[in-house]
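Only a single protein chain was left out; the remaining protein chains are all shown in position.
As written, the chains take the letters A, B and C, and residue 1 is the first residue of each chain.
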Amino acid sequence: MVLDTMSRTVVLGVIGSDAHVVGITILEQALSAAGFDVVNLGVQTSQEEFAEAAVAHSAEAVLVSSLYGHAEQDCQGFHEVLEEADVDAMTYIGGNLAVGQDDFEQTRETFEELGFDRVFDSETDPEEAIAALERDLHVTTSESEQVTVTS
Amino acid sequence: MVLDTMSRTVVLGVIGSDAHVVGITILEQALSAAGFDVVNLGVQTSQEEFAEAAVAHSAEAVLVSSLYGHAEQDCQGFHEVLEEADVDAMTYIGGNLAVGQDDFEQTRETFEELGFDRVFDSETDPEEAIAALERDLHVTTSESEQVTVTS
Amino acid sequence: MIRDERIPSDELRRIDDEIRSGWSTGGDVDFEEAIRYHESLPASKRFADVLESADKPLLQPRAGVPRLDDQIELLEYLQDDGKADLLPTTIDSYTRDNEYGKAQEGLEKARETGEDTLNGFPAVNHGIEGCRELIDALDAPIEVRHGTPDARLLAAITFAGGFQSFEGGPISYNIPYTKRHGLEETIEKWQFVDRLAGAYTERGVRINREPFGPLTGTLVPPSIAIAIMIVEGQLAATQGVRSITLGYGQVGNVVQDVAALNALQKLGDEYLPDEVCVTTVFHEWMGGFPPDEARANGVISLGGMTAAIAQPDKVITKSPQEFQGVPTKEANAAGLRTTRQVIDMAIEQNIDIDGIAEEQDLIERETRCLMDTIFAHGDGDVVRGTIEAFDSGALDVPFAPSDSAKGAVLPARDDDGRVRIFEWADLEMDDDIKEIHKARLSQRADTEGREESFRMVADDVDAISDGKLIGRPQGKGGVGSAD
Partner (left out) sequence: MIRDERIPSDELRRIDDEIRSGWSTGGDVDFEEAIRYHESLPASKRFADVLESADKPLLQPRAGVPRLDDQIELLEYLQDDGKADLLPTTIDSYTRDNEYGKAQEGLEKARETGEDTLNGFPAVNHGIEGCRELIDALDAPIEVRHGTPDARLLAAITFAGGFQSFEGGPISYNIPYTKRHGLEETIEKWQFVDRLAGAYTERGVRINREPFGPLTGTLVPPSIAIAIMIVEGQLAATQGVRSITLGYGQVGNVVQDVAALNALQKLGDEYLPDEVCVTTVFHEWMGGFPPDEARANGVISLGGMTAAIAQPDKVITKSPQEFQGVPTKEANAAGLRTTRQVIDMAIEQNIDIDGIAEEQDLIERETRCLMDTIFAHGDGDVVRGTIEAFDSGALDVPFAPSDSAKGAVLPARDDDGRVRIFEWADLEMDDDIKEIHKARLSQRADTEGREESFRMVADDVDAISDGKLIGRPQGKGGVGSAD
């Protein structure tokens, strides 16, 4: 099934020295299946690599994943780097964002303050991320229905 | 092995309409093995039955067991009944004394106020009860050592 | 002298009228109206149908609090957060003693103070209306669980109140639960309960009956439990019950537990009339639990694993707080979900363990010995036979607190952790079977370098709560160290 979303490019990667790859592998697959053009940078991606890829592919969204508990440190100054590279994309972050047994609302605030447009916890289904992207990137509802109705 | 404690008689039973018998079966066995003369009244024993047995056997201690969560109600007025019958024995209560997930210190207080000399929780090993009895009934140390040393 | 015969209709009516006058709420029962109420219930609340048509073990917790609104909230929680398939309503101890006055006091005190002054739900006091409010409020079918020797009024009210499953039986709610009730007496009373369930059944409302398989919950040899289950099933069938769930409590040895559940289903089908639909329920470990939630979760999970292999129709779950006291609703739901996870991960696996057929064969032979002696004791009548066999000790239950059973038989685990009989007392059993038990136990005694004695039994009683299956000597003197 080919959708109009084919033109919508998103950059995806795991930041810092985090090597948890399974989540973005599943996400990549789901996003592609939903019609997005996915540039998967893989694990251990630096802030600069995210910015370069976003510029090179004119990405409309940058999806950052972090599982290993160093997300906060790894994302310090990330939005400044994106700005300097003139990246004007939605930024999402998801995964397991805090060390230890933290309260998620607190975590969400921390990452919103760092500049992320949306913050997802590790219970996030790929469908939720897709739905959010469709809303934020104004993919028309009929398209999104096409995506979720097929089973 | 025959001990001097043979003369020490204790009455044992489960109070109220409680039918949990396994604990007192184990206790009876352990007390007998430690040299006590045990009068086991079994489960669902009334306050009056405890008093009668204590009188009839000149018991030096009355051991009440309760597991099912109604101990507090079942023991209301118990010490008055004992007094009326002129029972002058140590009174112990043990088992699972409160309904629900209560704090044991609170439970202990409740039952001490009701008149019990000692209150035991359900983690009590028979050895602890025996040690307490030996102390309270002044069984000489050497006897008690004989009991615990043999393995 | 009572026999295994169906109570005639007029007698049923007579007793029904009589017992309903025992407490004010009894007067509200109207059988025809009750049938209409049951007919109005959706298929999802028909206990027997839901249970019998399930394609994997259904989970049911234990739960009962005094106040109606609290009970609704509790069951909703267990349904929604625990994902219970079937719900319980556990009755308080005063009701079990037919002390409805004391239960009323407790209930009122609970309403005033907000504290749980009763250890269960006083259904008789809540009456038909209260029961139906509960049935209406929940989506899943609900069973009455109790431990009442004389449950006639409880049955009359809860059946009319919309409950379609009722635990217990004349032996299983006598021997482990009470000291002074005679067996003849409880059989007579349960004949009424079963007959009443049969009356509903005749009218298309199949009340499910569930004899309480774990009995004293403490190292009960499988064949003793199964024989009693069959007897109670037969008594219920005679009175017209057509949906019977035979119970069994985990002993902790996987091979023996799976074998026992297999034997229970097989012998149940064989001994009970064809028109009865026989299902089975597996109770997670009913003996003493570890005083530690983490370890308790291990015990619960071993039960889940066993259930995944044996696939009984229902599993009654325990909570990690079993040792401590009545569990919080969170702990109760946790026990359900831990069990569910283990079952769902293991159930699609092909796990065929060696030796199950042999153990099952042994259990079946033992059970047949016991059934034969019951029939022989009663000249073919199972009621008389049961009474006489308990009286002579040919049938017995370990740790029975009841005066109606000798309680002289004593179990102990063998070297593999299977429950064997150490002290036979007068229990009827073929000699070759006794030899098998003897050999297994002496093998264990050899391993441990000690004599078989009550101390071994006591050690086994404590073993699971101490973190092991078998009560091996620990080097330091334990119970009975002085004998």
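As a convention for this text, contacts are C-beta pairs under 8 Å (C-beta built on N, C-alpha and C of every residue); 3 or more make two chains touch, one makes a residue touch a chain.
Predicted model only: the values in this text are computed from it and were never measured.
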Identify the visible chains that the left-out chain touches across the whole complex. A, C
Which candidate, C:P170, C:G233, C:G252 or C:G268, sits in contact with the chain we can't see? C:G252
Tell me which residue among C:A334, C:M371 or C:I387 touches the hidden chain in the full complex. C:A334
Contact partner of the left-out chain, one of C:E76, C:D292, C:D372 or C:D403: C:D292
Identify the residues of chain C touching the omitted chain, counting contacts across the whole complex. 252-255, 290, 292-302, 304-305, 333-342, 344-346, 348-355, 415-417, 464, 467-470
Which parts of chain A face the unshown chain closely enough to count as touching? 1, 14, 17-22, 25-26, 29-30, 33-35, 42-44, 68-70, 73, 96, 98-102, 122-123, 125-127, 146-151
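Definition applied: only the chains that are shown with their structure count from here on.
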Classify the chain contact graph as line, ring, star, complete or other. other
Relative to chain B, largest Cα-centroid distance belongs to chain A
Chain B and chain C have mean C-alpha positions lying a whole-number Å distance apart equal to 30
Just how far, in Å, is the C-alpha centre of chain C from the one of chain A? 53
Per the C-alpha means, the centres of chain A and chain B lie apart by a whole-Å value of 66
Quick check: what residues of chain B touch more than one other chain, meaning two or more? none
